[in-house]
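Have a look at the structure that comes next, please.
Every protein chain but one is kept in place in this view of the complex.
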Amino acid sequence: MLVNGETCTVHVPPMKRLLDVLREDLRLTGAKEGCGEGECGSCSVRIDGELVNSCLIPVVQAEGAAIQTVEGLATNGVLHPLQECFLACGGAQCGICTPGMLMAAAQLIERNPHPSIAEIREGLAGNLCRCTGFMRIFESVLAAATQTRNPEAGRTDHAR
Amino acid sequence: MSTTAKTRIVGASVPRKEGIDKLVGRAVYVDDIEREGMWHGATVRSTIPRGRIRSIDFDPRIDWSEFTIVTAADVPGKNHIQLIVADQPCLADGAVNHCDEPIVLLAHPDKHKLREAAAAVRIEYEPLPAVLSIEESERMDPIIWGEDNVFKSFLLEKGNVDEAWAQAAYIVEGEYRTGAQEHLYIENNGMIAEWSATEGLTVWGSLQCPYYVHKTLKSVFDLPDEKVRVIQTETGGAFGGKEDYPSTLASHAGLLAMKSGHPVKMVYDRMEDLAATTKRHPSRVRHRTALDKDGKLLSMEIDLATDGGAYSTLSSTVLSRATLHSCGPYVCPNIRVRSRAWATNMVPYGAFRGFGAPQAIFAMERHMDEIAAAIGIDPVELRRHNFLHQGDQNATEQLMRDPVILDQLLDRALAESDYYARRERFVRENATNLVKRGLGLVTFYHGSGFTGSGELYLNSLAGVEVTADNQVRVMVSNTEFGQGTNTILTQIAAEALGLAFGDVVMAPPDTSVIPNSGPTVASRTSMVVGRLIERASLQLLDMLRDEAGLGAHATRDEFFAACNRYRAARGEVKSLSRYEAPPGIHWDDKTYHGEAYGAYAWAVYLAQVAVDTRDYSAEVEEFWAVQEVGRVLHPVLAKGQIEGGVAQGIGYALYEKVVWQNGRMANNQMTNYIMPTAADVPPIHTIFEEIHFKHGGYGAKGIGELPHDGPAPAILNAIRDATGVSFNAIPLLPEDIFARLAACQLQEEPAIK
Partner (left out) sequence: MHELVAPGSLDAVLELLAAEPGVWTPIAGGTEIMVAHAAGRLNATKLVSLWGIRDLRFIQVATDSVSIGAGATFVDLRRHAELCEFWPLMARAASWIGSIANQSRATLGGNLVNGSPAADSSPALLVYDAEIELISVRGRRRIPYCEFHTGYKRNVLAQEELVYALHLPRRFSHHKQYLRKVGTRRAMAISKVALAGTALFNNGVNGEGVIGEIRLGAASLAAFPARLLKTEQTVLGRQITRETITAAREALLAEAAPIDDIRSTAEYRKRVAANLVEEFLLEVGGRGAKP
């Protein structure tokens, strides 16, 4: 598999969940297990650009695919606009839903650079957050979408 | 005085202290940790609500020699969780009193073999008659706890209730019920334990109160203070659900670690966490209220009952808070509140944001609307007419010494929502619309900190230190689990010390490092602990001025230079502060009179709800939360607390139902325990009015629990407004609305003429 741009080879049973392969074999613990049944979205990653719940994917079905996890969102130590805006707008509280939420939000604004709140609600409906009540998350995503459309507002090097 | 001074950092929305780690996937939660030679642990639990254990058999098809097996017999110290009353066993010993009670623990290096093995432990029971509700417990047959099934009772009386009925122009009665509610933190409970004969026991895990866990582990393992070390890992949500349960889980992991000789990780999956851990206490509250002809409250008689489950855990304190919040923010000269927490054979209930207040306030605020309807008064004016003001006494005869701005909050809520115009529009539209809309309003308060002498009992110690490499650390046992502890406490210290926000960090939440500043509960962190940090910081400046030549208006560099001088002379630079009660706090535990809380946060909440008469669903379309919580230390964090609490309150009212089957949670999966998604939460308007509280950290009062108190009654009041039908129990599901509306014959004729 290609994970966050790097080729990885693992020798695991074909039925092993992609979530467990990421966390145990590749030590990428960003994706979390919240429910094990594809309901909470905290295990969300992107496979070939499509948002998926990695707790429901037998790893053999991800063979040869390009996978992005939250660890691959910042580039060269520079935070993604979503990460910056979540920080500024309070989009993360306890942080457990955040990796999955960021993956869902990244897909949303990539495909829809000018999302309405209704579209953000739909795009994030599969990511449960128990802390925020979602308002700060909507604001974070709107701010990130704006920032992405106007990239001249500089980026900050936070990811030391 | 900090409360009036202009501030640089306090009051600003600085970046969350641990924010970046959470955003880049670097934050370390307990399940992210692997320790060398680590095994996994699993729990075998009771399948019946009450009975004696006849036998425990291990199916021979499993090679048990690979496993470590632990039962109650393996507990070296006391087999009880140390909370208020130590009645809850760490592991069941000969008898079980609730479904999913832990009986046998297993450890093995392979998680999958563990699961197979847990299913291969066969337990035979001799079932006993079980008590599964408040009503069944009240019959006192069987007696399952103490002499009379009552964990705790209170009687709060003021004036003369019995005489007041005769003078009443109106007497209104009502009964209100609330169901169990699950915390549904997205991170399940988890612990890792490591045992060494020389070092003792170390645990890492998802928890709120390191010293609560520490206390139980000392007792279960019969170890002294310094041989038990508890370290909090990044915690993915708690809401009270990780206040007491982690003590049980840490004990289990510790027992397996001790017996196996390996570090042991126990992380629950969602099904186990839902079924086996604590939930909010269900309640039944009966009101009988007398009013004069103008709608002024004359007397209130309240009977409040909670279901505590099989062991007492925190039922007595939840009952206390419920009792003290049962009469609302109103003036009433004659009061009698009789409250009882009942033992049942349900999974023990525990702390959950609000801690008895949501239950009590649901009843009070629904009842106010019922009163308004019964006597023909506007529910808004009924409340205003009875509001507490500065100088009044509340139910426990506590004098409201500080300003009470309920009128102002109410006016603000009405203005922001354009309440009367909006309501008028709904009355017109509802006549022909298949979706009925209504507005519901509630007014309430929430006491900050532990009740009465509770804070004195906690005797919290907290402070700041400056390490040898000039890192300023806040020393508290109060933990971060999303609400912003790390950020507000470092803000306060940085402000008080005259430093930059980035200069101050939190000392690691490790009992070998931090003092006991009390649990992270009861909306006490910003007010009580924040105040301790503020004082300790100012005290540190005094120490440096007195003994290290720090000048009056020192720069940052001068501060650190003075620290170096102080350290050279004294060895360490540390300033700790012990809790002192604000002056004039008198509380009588026996009569339940006096200053119940050091401060109250005040609120007016308003919900707009739409009821669809085709599918009987009720949805919150818009919500206004107006409150006064002292100084707002961090606007973004404060908003986040309110919005998150409102969302949970909406779930409590309309979505979150625990389905019980013979004492077991039947819907223990996220697919059928329903919380609102991003598509379900309404726009929430959050408004703060500020009155700085002079005894809170930089003027702050508590904020964490308040927002869960208001939404449920506001929503059901709105549903009454929309449909004319009174619903008095939550969770209120479409099936319940259907049952009542169908009974009212409102749906017989098709819309076509």
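General observations
First chain written, first letter: the chains are A and B, and each begins at residue 1.
We adopt the following convention: contacts are C-beta pairs under 8 Å (C-beta built on N, C-alpha and C of every residue); 3 or more make two chains touch, one makes a residue touch a chain.
All values reported here derive from a predicted model rather than from experimental measurement.
Touching the chain that is not shown, out of B:L184, B:I674, B:I703 or B:A722: B:I674 (per the contact rule at the top). Within the whole complex, the absent chain has one touching residue among A:A88, A:A104 or A:C131, and that is A:A104. If you put the hidden chain back, the residue from A:L26, A:C55, A:A74 or A:A106 that touches it is A:C55.
From the options B:K6, B:H553 or B:R614, the residue with contact to the unseen chain in the full assembly is B:R614.
Seen across the whole complex, the unshown chain contacts chain B at 115, 119, 269, 271, 432-435, 610, 612-617, 619, 655, 659, 666-667, 669, 671-672, 674, 676-680, 734-735, 738-739, 742, 747, 749-753. By the touch criterion stated above, the residues of chain A touching the omitted chain are 13-15, 17, 36-39, 41, 44, 50-53, 55-58, 60-61, 63, 104, 107, 122-123, 125-127.
Here is the rule we go by: only the chains that are shown with their structure count from here on.
Chain centres here are Cα means. That of chain A falls 29 Å from that of chain B.
The residues of chain A lying in touch with chain B in their complex are 23, 28-37, 39-40, 42, 69-71, 73-74, 79, 83, 86-90, 92-99, 102, 120-122, 124-138, 158-159. Contacts from chain B toward chain A in the complex involve residues 13, 15-16, 18-25, 27-29, 31-32, 183-188, 234-239, 269-270, 481-484, 636-637, 639-640, 642-648, 669-671, 675, 677-679, 681, 683-684.
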